[in-house]
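For this view, one protein chain was removed and the others were kept in their places.
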Amino acid sequence: MPDVGLNHYLLLGVMLFSLGAVGFVVRRNALISLMSIELMLNAANLVLVAFNRYHPVDHTGQIFALFVVAIAAAEAAVGLAIIVSLYRLRRSVGTDDADGMKG
Amino acid sequence: MRWFNSVTALFPILCVSGGALLLMLFEAAIGRPAAPAPGDLEALYRTRVRAALRSAFAIGVLALAAAGSAGLWLLARRAGQLDPGFLSQIVSHTAGLGGDRFALVVYAILCAGGILVLLQAGSYLRELGIDRPEFPLLVLFAVLGGMFLAAARDLLLMFIGLETLSLGTYCLVAFQRSSLKSTEAALKYFLLGSFAAAILLFGMALLYGVTGSLELSRIGKVLSLASPTAFEPVAAIGMALVVVGLAFKVSAVPFHMWTPDAYEGAPTPTTAFMAVVVKTAAFAIMMRVLLVAFPLGSPLSSAPAGWVSLLTGFALLTMVLGNFAGLMQDNVKRLLAYSSIAHAGYILIGVIVAGAVRSAVPREAERLQADALGAVLFYLVAYTLATAGAFAVLSICARDHRESTKVVDLHGLAVRSPGLAAGFLVCVLSLVGIPPTAGFFGKLYLFKLAVQAGLWPLALVGVLTSVAAAYYYLRLIVAVYMRPAETEDVAVPAPTTRGRLGIAAAALFVVALGLLPARVLSVATQSVFDLLRMQ
Amino acid sequence: MMMNSHGCRRGALPRLGLGLGLAAACGLAWAGTVWAAEAEAPPAPGGLGALAAAEGVPVVVTATASSSPADSGASLVEQYREGGGVGRQSSRTHVVLFWFGAAAALLGAIAVIVARRPMRSALGLLVVVLATAGLYLLLRAELLAALQVLIYAGAVVVLLVFVITFLDQGAVTAPGGRRLPVRVLAVAAIVYVLYLAAHELFAMGLGSRIPPAADFGSTASVGHALFTTFVIPFEAISALLLTAIVGAVAVAKGRADGTPTTAGGALSGAGESKGTPAAGHDEGGE
Partner (left out) sequence: MEVMERIVLNPYVAWIAAFPLLGAILNGFLLSWIGKLLPRRTRENLLSRSTVHMVALMSVGASFVVAALTAIYLWKGWGDVPPPQAVVARLWNWLPLADLARGVPSLHDTVKSAEVYVPVNLMVDRLSAMMAVMVSGVSFLIHVYSMGYMGHDKSYRRFFTYLNLFVFFMLILVLADNLVLMFVGWEGVGLCSYLLIGFWFDKEANAHAGKKAFIVNRIGDFGFLLGIFFLASWLGTVRFQGITLPNGTTLDGINTILAGGGAGLLPARTALGVSGAFLVSMLLFVGATGKSAQIPLYVWLPDAMAGPTPVSALIHAATMVTAGVYMIARLSPLFSLSPTAMAVVATVGAGTALFAATIGLTQFDIKKVLAYSTISQLGYMFLAVGVGAFSAGMFHLFTHAFFKACLFLCAGAVIHAMHERQDIREMGGLRKSLPVVHWTFLASTLAIAGFPPFAGFFSKDEILWTAFAGSAITRSALVPSWWPTLLWAMGMVAAACTAFYMFRLYFLTFWGESRAPEEVREHLHPPERKGALSFLWTDPHTPVSMRLVLMVLGTFAALIGFVGMPALVLHGLGKIGLHVPNVFERWLEPAVVAFAGHGSTAMEGALMFASVLVAFAGAYLAWTFYRSWPPQPAQAVIAATPRLYKLVLDKWRIDELYGWIIVRPVRLVAFACYEFVDRVLIDTILVTGTAYVARGVGGLFRKLQGGVIHRYAAVMALGVAGVLWFVAQPYATVPLLERPVRFLRYVGQDPRTGAARMALVLPDAPYVYELDLDSDGTMDVDVDPRAPVYDRTVVHGDVFLVCLPEGQNILTVVARSGFNMTKKLVLTMDIVGPVDCRPWTVREDPRFSRTVAAEAPRPGSGQGGQP
């Protein structure tokens, strides 16, 4: 059984990140876009923690990840508030419908 | 004593955060008054007085913070002309925050921007019926985020600051929640902004992985070590992702797409806030990150694929697109959005020059860098004043639940309200770059430095596109001064004292900076040394 | 790719992914806890590598060739031999758990982006969150793993689910759409990015050259760091949370400023965006 090392974690992080980005670009539901972003933040966190295991002299990476978790929660709250507000006005969370301004 | 010094150095930040908390507590304690009944003038009066007091309090807090920054700046200079570490030494060793003079200057710009936004917000919010207590509060919080950003010495605090600023701004954009436009703009800004933030974060994670540290100076040291690192490609990718995240915030092409929509949809004072505070803070941190973490001579700055060439591409695209796309707009907010994109392009020139300086003598190189970054700071000041002033006029023109942001709405403003028109004229002239306004010197210095650093293509494109830009700014002047009002029922704006004050201050400072740019420029240049010598 | 599967039973993959992922994530969380309790055997102390890492220099070649050749060469080798193996040999448990967690996370992520119902996406996100928490345990980040479960799974996902139900978002939104070329291009670009990044990342080395301290990642040590070194960011983030709270209230609180009211249930189907042909099909498949 091959070893598992830092690079495996990193690769997983990159894949999760890319999946999130793909989801963000492809999906047209604001909620799912939001979740894709959460996915990307999670991927970044995984990379941070993996790197911290690689530089174990302090806990910088883990703590950064900790903060990111909090920030992601805050971001989700604000994002959901905006989505709810939009839904109230238009009864839709489809992002394609939000094209009132252009040019 | 040490405690005292720490508090002293943190004064501007403490002032703004304390002010925000007080305001919040006060609002929470007082509770929300019932909406005044239609005929109840007394209640209406009370609501308005409260709104005015709120806004005055927030303005006072920001003014105090700005004054504190100025005082600290003088203190720091007295402590040692060029001692970069003065303030950072007296701040405790805890991670992240450094109150060097560069940060102090940015604090002052941010506070000034916040003040100008609050000054113009009063009548706008009232006319649109959204005068809720959260507005000044969110402005304070967002400015606080910007201040963190300006002072951040590591990636963690930078990210927190950026998110505080962004979250505050998203909510300010969505503030007019009964308006579909406002909410849509907020959704766009939020989703794309969070996307950019995620990209930024991933870049930070990679940088952390390569260097094992979040501290900017440490990253810079590790990356400049003589021995090549296998991580160099990874570091380059991390750097690129960080640059992308910041480019989004300063709305550089091709990450500018949100700008026109968000600017158009947002309530006008918020638009001003985005143009002024967000951009300034983003540029401040961009300068710090790029020049501290990837300093002159590090392989990621001036290598073929370093940030200098990356930003050069951005700047060229940004100047061209920002200036040309503005030609077709008939919504003034959109037009100013493109203007803000274009100005981001000009400001990028300064950052690029600071990274592309070539000189055999280190001291000489540092001096040129300081000149370049000083010019950027000066440009930011000039831009802040002029843009806030221009938006203030738009804010004040809002009437009866309707904002007036079409070019047509400005027709005949010179007749309806000569004072406003004159203020608008001065601000727009500064944006065009006509002497003797501050904008002229901003451009003069940036282009001159570009020529000096041998980056004449940038200067050439800059000068040529600013000629093109003159055309669309001119449309604004034509609308204000050379067209009669389309319809008779256009209401004559009756600016509040606060609004008047804001415009007058912006216009006066724009002219004053044009007549006496030396002092401000010298302050900016001196402050930048702190950044360049950041350890 | 997922776009080609129009007309097939599109629900199958996400459902399968969800199921497997959930199982994997739970298993991982359990096994990870057990494993983390045992902890890795402390590896041999590092030589030059440790020094280099302590310096924050990831690359360990620091000796210059200009110093006495024979000696430095020999010592160099010795040092590498000593420090080199650390972190490379991972226990079999670690390996198994990693693949388990990775699979779960990937499946969950795929579920997030292909599921047509936001609710399923949310479940997918939950899987990712749990799996990531398990991986954190493998990486000896105990506190973070716990908080990940608490905050992410317990707050964010729950909030999402709450909003989804609140907004009546059972409705379907299909991926893809009219402007497929642009998106395909964008996806291709992102996949290219993935390729590039993975390409650069993969050979970055297999593990740390210096051993983590015994209490690495423990709640106590992380907490200590949080309240000493990182106290300013810790204070700063409270401002961020306050901003978010105030802002969310300002944006989402009931309509006090004369919003044109919309009839409550009149537009119940309005959540569907651009009803796609597959929509009805999926409903039937439920």
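Details
So that you can tell them apart, the chains are marked A, B and C in the order they are listed, and the count of residues begins at 1 in each.
As a convention for this text, a residue touches a chain if its C-beta (ideal position, glycine included) is under 8 Å from a C-beta of that chain, and two chains touch if they have at least 3 such contacts.
Keep in mind it's a predicted model, so treat the numbers as computed, not measured.
Screening B:174, B:196 or B:420 against the full complex identifies B:196 as the residue touching the chain left out. Contact with the omitted chain, checked across B:408, B:468 or B:508, is made by B:468. Remark: the omitted chain is touched by one listed residue; of B:126, B:367 or B:406 this is B:367.
When the omitted chain is restored, the residue from B:10, B:117, B:310 or B:348 that touches it is B:310.
Residues of subunit B in contact with the chain left out of this view: 187-188, 191-192, 195-196, 199, 226-234, 236-237, 239-241, 243-244, 248, 254-255, 257-258, 260-261, 297, 299, 303-305, 309-310, 313, 321, 324-328, 367-368, 370-371, 418-419, 422, 429, 434-436, 440-441, 444, 447-448, 451-452, 463-464, 467-468, 470-471, 474, 478, 481-484, 515-518, 521-522, 525-526, 529. Listed for subunit A, the residues touching the missing chain in the whole complex are 7, 21, 24-26, 28, 33, 95-96, 98-103.
Rule of thumb we're sticking to: only the chains that are shown with their structure count from here on.
Taking the mean of the C-alpha atoms as each chain's centre, subunit B and subunit C sit 33 Å apart. Taking each chain's centre as the mean of its C-alpha atoms, subunit A lies 26 Å from subunit B.
With touch defined as above, residues shared between interfaces to two or more other chains in subunit A number as follows: 10, 17, 20-21, 34, 45, 50, 54-55, 57, 60, 63, 67, 71, 74-75, 78, 81-83, 85, 88-90, 95. Within subunit B, the positions touching two or more other chains are listed as 156, 160, 163, 167, 170-171, 174, 177-178, 186, 209, 212-213. Taken in their complex, subunit A has these residues touching subunit C: 1-12, 14-23, 25-29, 31-32, 34-36, 38-39, 42, 45-46, 49-50, 52-60, 62-63, 65-67, 69-78, 80-85, 87-97. By the touch criterion given at the top, residues 53-54, 56, 87-90, 92, 94-96, 98-99, 102, 105-106, 109-110, 112-113, 115, 118, 121-122, 124-125, 128-129, 132, 135-136, 139-141, 143-144, 147-148, 151-152, 155-156, 159-160, 163-164, 166-167, 169, 173, 175-177, 183, 186-187, 190-191, 193-194, 197-198, 201-208, 210-213, 216-217, 221-222, 225-226, 229-230, 233, 237, 240-241, 243-245, 247-249, 251-252, 255, 259, 262, 267, 270-274 of subunit C touch subunit A in their complex.
Against subunit C, the residues of subunit B that register as touching in their complex are 17, 20-21, 24, 35, 94-97, 129-130, 132, 134-135, 137-138, 141-142, 144-145, 148, 156-157, 160-161, 163-164, 167-168, 170-172, 174-175, 177-178, 186, 209-213, 218, 221-222, 225, 227-231, 233-234, 237.
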